[in-house]
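Every protein chain but one is kept in place in this view of the complex.
Note that the chains take the letters A and B in the order they are written out, and that residue 1 is the start of every chain.
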Amino acid sequence: MAKRIDVSGLSAYYGGHKAIDDISMTIEPRTVTAFIGPSGCGKSTFLRTLNRMHEVTPGGRVEGKVLLDDENLYGTGVDPVAVRRTVGMVFQRPNPFPTMSIFDNVAAGLRLNGSYKKSELKDIVEKSLKGANLWNEVKDRLNKPGSGLSGGQQQRLCIARAIAVEPQVLLMDEPCSALDPISTLAIEDLIGELKERFTIVIVTHNMQQAARVSDRTAFFNLAAVGQPGKLIEIDETERIFSNPSVQATEDYISGRFG
Amino acid sequence: MTASSIADNPPPPGDARPSVSGKAVRPGDRIFLGLSRGSGIALLVIMAAIAVFLTYRSVLAISGDKADFLTTFDWNATGTEPKFGIAVLAFGTVVSSVIAMLIAVPVAVGIALFISHYAPRKLASPLGYVIDLLAAVPSIVYGLWGALFLVPHLSGLYGWLNDYLGWTGIFSYSQGAARSLFTVGILLAIMILPIVTSVSREVFLQVPRMHEEAALALGATRWEVIRMAVLPFGRSGVISASMLGLGRALGETMAVATVLSPSFLISASLLDPGGGTFAQNIASKFSEADQFGQDALIASGLVLFVITLLVNGAARLIIARRKEYSGAAA
């Protein structure tokens, strides 16, 4: 199910402004990779280049290659719609469709792709909600609007929605930053379970979170405000947090800046 | 906010904002409050006066009517045997407005989507600006253009419709100037297009980015994003925009008066000249009307007013209900 991501020489722009510069890295299947770094270092932008969401931002433009197993996401003839269906995404703020019920939210992605029998749809929705550890909390109110849930539940609903279409990769853009500690814990546990099935990439501001959930950690930094963000290093999470090879990383994780 | 318990400011009942002084109200405050509240009351008085006087004159007219006011196919409000009724006018008003809505709303939603989601960004904001400006073009100009430019260009189209759809009866057309209810509908559609577009566009632009991104990230095409995130969010806004347009279409006078060739018959064909609307009838009959004739026109105006009130009320109900739903969901 899960695929390897191979990024080489990737830069992204907003209009004339270069947001990230020449990034290369490999992300192994069925691992959790965390991106950390100070605000504005381009880690979210980089994340959004991995499912071609960057280019929906007005003026957004990408150079370089992202290989999913052996296929370049930015190759000619590649359909960005198909890319986003293969690489799922969870956003910073929970964003269930406000006019849809919980059930319809989870089924939304499935309904886009062909027809399912009602019973099939039910099965997949139930499995996805179970996979997101939300089933027990919502099974009695599947027809209520998804936005009636608490923030943490909404975020898990969004995760259920993303995994319902069985993507190869799951991108998470600071999924816990709008949540309270208990909800955060629930999501972190969930990430631990999900990595058995998906390649997961998570952007986080919270270094403890990166240390808790990730196998590998990438540190991004920028030389100055207005300069493009760069990948400083990527390594086993344990090494990054105990014995990083670059001084800037150590400064950042020990709280000397950022 | 404990100050509110000290402040004892009688005039505005339930005023949540506390007055800083606990003492008697200052003269300046009293005068200012009096002025502003007086204006509000003046507005209410005007509305009451409109209702009272229009009803009063209408009663005078209807009691002098020798025919049934609601069902008569004639407008003869002079002489000793005045016979007039609003049947044709009500039919024409409703039919032309409905045609206008059927044409204008889909097109307006299309243009609004075009500006908010399809047009190149450099084009989008000037376009929105131009649409706003067009909404300000006076209706008499639309009327002039409709009469001298649109009408001559439509007879070919009507002949064509007659050839293929004439058997329906609705689209049968005998040659002649295209001064029909259908033409009125088309002109009204063009006229309300800018305002419906403008309001719809505002709503579409307010759709939260994160809902659109949620749909995109699930692998939705542009149209699917619009169907999943934009249209559901914008529905109540589009409805209220349409009702705004409908209100204008119902009450429009000059654009109808210049284009329509009126008659007091209801014909099955929408393409053949004839029919009438409330506002058009008032404008064209007014100059030859004596005092009683003017009362009769006032009576028809009152009916028009009531119809527009009902339409606006319905719109408000729909919006309120939608708001409740999305409010509970928000």
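Throughout what follows, a contact is a pair of C-beta atoms (placed from the backbone, for glycine too) under 8 Å apart; a residue touches a chain by one contact, two chains touch by 3 or more.
Keep in mind that, in the parts below, contacts and distances are computed from a predicted model.
Choosing from "Cytochrome bc1 complex cytochrome c subunit", "Methylamine utilization protein MauD", "Phosphate transport system permease protein PstA" or "Heme lyase CcmF/NrfE family subunit", the protein name stored in UniProt for the chain missing from the display reads "Phosphate transport system permease protein PstA".
Note on the undisplayed chain: of the listed residues B:Phe69, B:Tyr142, B:Phe171 or B:Phe264, the one touching it is B:Tyr142. The chain omitted from view is touched by exactly one of A:Met25, A:Val56, A:Val78 or A:Val246, namely A:Val78. Here the missing chain is touched by one residue of A:Pro58, A:Gly114, A:Pro181 or A:Gly255, and it is A:Gly114.
In the full complex, subunit A contacts the hidden chain through residues 1, 68, 71, 73, 75, 77-79, 81-83, 85-86, 112-114, 116, 120, 123-124, 127-128, 130-131, 164-166, 193, 196-197. For subunit B, the residues in touch with the chain missing from this view are 11-17, 19-21, 26, 28-29, 31-33, 35-44, 46-47, 49-50, 53-54, 56-57, 106-111, 113-114, 118-119, 129, 132-134, 136-145, 147-150, 153-157, 160, 190, 193-194, 197, 221-224, 226, 247, 250-254, 257-258, 278-279, 282-283, 286, 291, 294-295, 297-298, 301-302, 304-305, 308-309, 311-312, 316.
Going forward, only the chains that are shown with their structure count from here on.
Subunit B meets subunit A in the complex at residues 121, 208, 210-211, 213-221, 224, 228-229, 232-233, 325-326, 328-330. Partner subunit B is touched in their complex by these residues of subunit A: 51, 53, 56, 58, 81-86, 88-89, 91, 93, 95-100, 108-109, 112-113, 145, 147-148, 158, 161-162, 165.
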